[in-house]
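My structure is below; once you've seen it, I'll send some questions.
With one protein chain withheld, the remaining protein chains of the complex are depicted in position.
Lettered A, B and C in written order, each chain numbered from 1.
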Amino acid sequence: MTDSGLAPELIVQSWFNTDRPLLLSGLRGRVVVLAAFQVLCPNSIRSSVPQAQRMDETFDPKDVAVIGLHATFEHHDAFSPAVLKAFIHEYRLKFPIALDQPNLASPIPQTMERYKMRGTPSIVLIDRRGMVRKHAFGPVDDLRIGAEIGALTQESAARSLARSSAA
Amino acid sequence: MTDSGLAPELIVQSWFNTDRPLLLSGLRGRVVVLAAFQVLCPNSIRSSVPQAQRMDETFDPKDVAVIGLHATFEHHDAFSPAVLKAFIHEYRLKFPIALDQPNLASPIPQTMERYKMRGTPSIVLIDRRGMVRKHAFGPVDDLRIGAEIGALTQESAARSLARSSAA
Amino acid sequence: MTDSGLAPELIVQSWFNTDRPLLLSGLRGRVVVLAAFQVLCPNSIRSSVPQAQRMDETFDPKDVAVIGLHATFEHHDAFSPAVLKAFIHEYRLKFPIALDQPNLASPIPQTMERYKMRGTPSIVLIDRRGMVRKHAFGPVDDLRIGAEIGALTQESAARSLARSSAA
Partner (left out) sequence: MTDSGLAPELIVQSWFNTDRPLLLSGLRGRVVVLAAFQVLCPNSIRSSVPQAQRMDETFDPKDVAVIGLHATFEHHDAFSPAVLKAFIHEYRLKFPIALDQPNLASPIPQTMERYKMRGTPSIVLIDRRGMVRKHAFGPVDDLRIGAEIGALTQESAARSLARSSAA
């Protein structure tokens, strides 16, 4: 996994499953899994949302923070925050989920644009220093993503920093 | 399968995947599968909607008509016909789908109430004469529902009638 | 489903899960599902054996008899009746299973040859009169095979006979 620069902060309309907004800068020291989905995207519902839920249940929160991002880039007429709220309730999702901030000038919401996501599902792995280490579009299998997360958890913030300087 | 009386007509706000409204009376001579679902109900999305799609692809339309019914009995604040339209598009559903007519006096829409459905997913099998022969709540497995549909297809309208009189 | 003639009796080396040998002639009046498999055939193990088990659990034995047939047509050096016995025990199969009688002159055992099976898994549906009504090679899906079995259960021996004469 190469280093693609510092992960930009999320721009969020509203948060679910968390009392207060999350900042990536506040999660330094942990590996962050950012799982972007859309409630009307079949691959998100079949594959990526259940996988994010499994990740949240599998990993120690001291090591790995799983964050969902609802990227409303299509079906704007059908979507409202109430849809996402009902979805989270019905699917019993427990991890923090951010509703991406809409863009006045574009159908692509702001975090999705900032991360240059191609659609949903997308997954971004951020290391303990806050650097983007993986960014994939489409379903990814548990074994490979598990291995990548496991590898990132083994890096200390210090070592990561050294690697970054050397690169 | 016992006979639970004539299947009442659906009361429909709007139809998808059909040029004109369907009447059960117009489907006499065919077995009708009525698959009630809700887009924010996990068991509907995981189990019953894909099963309805398989049924539509498996059976000869001269013998079996598959009809979806979106029963909006909860999450009214989240739902709009645009949600259902986008859902049908994204999941590439091809069979006719009715949006149940809301009820002014109750959260339960009118067809759901008329059929006394307990929730979603629900499935109703209607024989060639228009009589309700099965009504189940919750996921049902392909082997059993396939056998029940296959059995109903073997009944002629005439024989069905005889059986009904004898019962 | 067309009628392909009277199902020939099985030629069996040994039976499992039954106290005495089964004769198709003794099963007249019931629909018979003959599920041919081979313990070293991946599609048999993944698909057809679990399906046969589901059929045995789903259908009323007064209407449908599920019979397994172990067709040892390859890997003769690896196979022995003890392999089949252990397999049946480990997979907790409850339906009667026949071990096909080997052929002195050919690797194809006798029942497999008599039925002209192309390999495993194969499935044969036999109607209440004992006539072969379906014969398929490869995995078949639950919905379709369920419908075919359900349709056959609706035929009375008498009606079946009439249909046969008319054909």
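To be clear about the criterion, contacts are C-beta pairs under 8 Å (C-beta built on N, C-alpha and C of every residue); 3 or more make two chains touch, one makes a residue touch a chain.
Bear in mind the structure is a predicted one, so any value in this text is a computation, not a measurement.
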Visible chains in contact with the missing one: A, C
Residues of chain A in contact with the chain not shown: 51, 54-55, 58-59, 141-155
Interface residues of chain C (partner: the chain not displayed): 40-42, 45, 75, 77-80, 82-83, 85-87, 90-91
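Going forward, only the chains that are shown with their structure count from here on.
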Intersection of the contact lists for chain B and chain C: none
Leading chain pair when contacts are tallied as C-beta pairs: B-C
Whole-Å gap separating chain B and chain C, where each centre is the average of the chain's CA atoms: 34
Approximate Å spacing (C-alpha centroids) for the pair chain A, chain B: 38
Centre-to-centre distance between chain C and chain A (centres being mean Cα positions), rounded to whole Å: 50
Multi-partner residues of chain B (each touching 2 or more other chains): none
